[in-house]
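Quick one: structure below, then a few questions.
The complex is shown incomplete by one protein chain, all other protein chains being positioned as in the whole.
Every chain is named by a letter (A and B) in the order it is written, and numbering of its residues begins at 1.
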Amino acid sequence: MTPARPVPDALVYDRVSLRHDGAAADAVGPVSLALREGERVLLLGPSGAGKSTLLLAATGLFPRSIPGACTGGIVLRGHPVTSRTPAEWADTCGFLFQDAAQTLAGFTVRDEISFGPENRCIAAARIPDLVAEAMRQAGIPQIWADRRISTLSGGERQSVALAALLAQGAPITLADEPAASLAPKAARRMADLLLAPGRTTMVVEHRPGPILDHIDRCVALGRDGRVLAEGAPHEVMARDGAALAEAGIALPLATRIHLDLPDLIDPRLPLRDALLRVPPAQARRLHDAVLPAPIPAGEILTTLDGADCAPAFGPVVLRDVSLTLRAGEVVAILGPNGAGKSTLAACLAGLLPPRAGRRTGAPGAVAFQNPEAHFSQESVRAEIAGLCHAPGRVAQIFDRWTLGEVAHQHPFTLSQGQKRRLSLALLAEADRWPVLILDEPTAGLDRAAETVLGRRIRALAREGRALAVITHDMDFALSVADRAVLVHRGAVQFDGPCPALMRDAARLSLAGLEPPEAAPVLNWLAATC
Amino acid sequence: MLRGFHPLPKLALCLAWIVASLIVFRLSFQVGLFVAATLLLLLDARVPPRRVLLLMVPFALFGFGFLTTSVLFRAESGFALQMAREQGAAPDVAPGLVLFFRVLACGMVSAVFALTTDPGQFVRALMQHLRLPAPLGFALMQSMHLVPDLRAEMLQLRMARAIRLGRPLRRVPAPGEAFALAIPLLAYAIRRATRAALSFEARGLQPGRARTHLPQPPIRRRDWVLLGVGGGVLALVLAVLPPGFA
Partner (left out) sequence: MPDHSVWTLRETLIVAVLGAVFGVLYLGWVQVWLVLQAIFGALTMDVVMGFWFIVSIIAAAIIRKPGVALVSEVMAAAVQVLLGSPAGLLLLLTGLVQGAGAEAVFAATRWKRYSVGVLMAAGMGAAVFSFAYTWIRFDYGSLAPGLLVAMFVLRLASGALLGGLLGHYIVKALYRTGVLSGLAIDRDARAAGA
């Protein structure tokens, strides 16, 4: 066993099993793991493995406020978690919940950020400076102090949640997919803050690639809710990559390409160097590994003509937008947080009429950024039944989106990834919409589900539908979209082939985006072919 | 200008005028108060005229009940007559008309307070000066933020419903649709309360636990001046138009 340490571990789970009220089986466990002081741990696991539940148990929010049962012992800084209330632990341990709207309470930005320090009894005179500093660090303009949370975009909310956490100033941070709806630059800022060397942080992420360098140790949970692999991040990826992929956990793209094409790409080399050794004759295989098969585009289904788009009850955020969507086309809509992508989605689908200009074409459907917006029934099964498909098709839907195990559950009790899958299934399996817009469909999805989604998007396009996909994941955009639209500074800045935009690092960087992990492959392909 | 005043004297003043409006059963007083509050909203709070009109719609609709009974059905609402008698009104005008303008007047005065006061500042003032317990204060703050958000949530629910049912979204909800949204809206309110409670707990709010406040502007001389002037005007008006107690 480990020798006695002068400082106790920050957070220790000792054979912990957690079960939600009314659930037939444990959500997670038995799990034993420790977070040491000054250590940054990445918690990986397929959707539904119980990561969020595990984090919630760290200060006793589960089972004290979220009903359930907990066996095993949890020790925070040497004290059993049950020795204090969750509110008392707030001085020790701060949360970023998976849903930013859950971290916040729906007040104004200033009230949200000052709430934590006030509760910690920080001297009143110091609080304004704390608030201003937290806003500066999180990249929130100071003039937003009086804005209400409900008037912010999804990513802007996530930044405010980060500022609130920083101001709270707890030494231990538990962050559940903190960057899921952040554009790449904002996500990097978040990682630099949360995962600065010396911070004590446990972070859950489905896309480990961008943060791997900020991590000291990596723990992966398997589908059975037990620890599957543990160790230094690059070691785990190299050693247990296959097992992780099997469990549906996303790997960094380079690792994935290495796994897919072991004869082409030497797994011991960085991607850029490994590419130098690929014979040009093999370009086709490499091309197919990162780019989708082309689909002939059909007639125009929807047009925006000089449209001014505004969010509901908000000001115009996009001016003079002219766009078309064709049958058989998949368009990626990209842009920094708050650029107006979700607003554009509602306009394109005809849900919000443009303030000026015209929209023509058949009405479309949007899979909203917040999956809960689509739920109206008492169970997952009833939601799917609402699609009115034959029994065979229903079984196929459950199978495809792996919702079978939770069919009896209430949609609001699902894990975030399960919620996302359900909301996507409700839209992508309804046959009535010629135009379909998916707003950040990969947020919260594990690798397995992302693959299913990508295939489904291509299949729908081949059926002759027009699809638009809003995403911050450049690699996903590259793998499903033929065309890309970049919105930034209130206008469309680029509308053209997706790979062309992805190779334009300067343009991406101007809009707060970054090239995909597959950029070296794109460059290689361009140079070779 | 009103925005810069301390919330508590402002609240006291608004409450005083609302109480006056409730006990002075006279058309002139109600119309005067309504016009004054609307002007304050337009000129001082700089609320766009369109928004002020929209704000009036629910109050007007509701006050309209008194008018419909007296105009449409050519009968004064029994309740309005009762109110008039009880409050010793001179029966020179239709009591329904007075009640109609009273609803508008009170509604606009409340709107003046709500639109010129930051809920955070208001709740903190209550906690600081009137010793309101923090959980109650933040529960109040949640209600104050919830009511305006209901509108956006309603639209979101309608969009999702339109997508589910495969119909284009109508501009104005049909009565049946509005009815079908009642339970989801209530559920939203409760869900939001639940999530807020979890967020409060995770960030350290606990009944009885000591906490500090973001520093708030103190009650200054000009706040007393506002209180004095507003109260003085009210006293003057009341001297000319005494409350109509029987």
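Keep this in mind: a residue touches a chain if its C-beta (ideal position, glycine included) is under 8 Å from a C-beta of that chain, and two chains touch if they have at least 3 such contacts.
Everything quoted here is computed from the prediction, not taken from an experiment.
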Among B:130, B:174 or B:190, residue touching the chain not depicted: B:190
Can you tell me which of B:21, B:121 or B:216 touches the chain that was removed from the display? B:21
Considering the complete complex, identify which of B:47, B:106 or B:162 is in touch with the unshown chain. B:106
Of B:1, B:39, B:53 or B:147, the one touching the omitted chain in the full complex: B:147
Please output the residues of subunit B touching the missing chain, sorted low to high. 18-19, 21-23, 58-59, 61-62, 64-66, 68-69, 72-73, 75, 77-80, 82-83, 87, 99, 102-107, 109-110, 135-136, 138-140, 142-143, 146-147, 150, 183-187, 189-194, 196-198, 200-201, 205-207
Taking the full complex into account, what residues of subunit A touch the chain not shown? 21-22, 65-67, 378, 410-413
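The definition used in the following text is that only the chains that are shown with their structure count from here on.
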List the residues on subunit B that touch subunit A in their complex, please. 118-120, 138, 141-142, 145-146, 148-149, 151-152, 155-157, 159-164, 166, 168-169, 184, 191-192, 195-206, 209-215
Touching residues (chain side subunit A, partner subunit B) in the complex: 59, 61, 65-66, 85-88, 90-91, 94-95, 97, 101-108, 110-111, 114-125, 127-128, 131, 146, 148, 150, 164, 168, 312-313, 346, 350-351, 363, 365-366, 368, 373-374, 376, 386, 412, 426-427, 430, 432-433
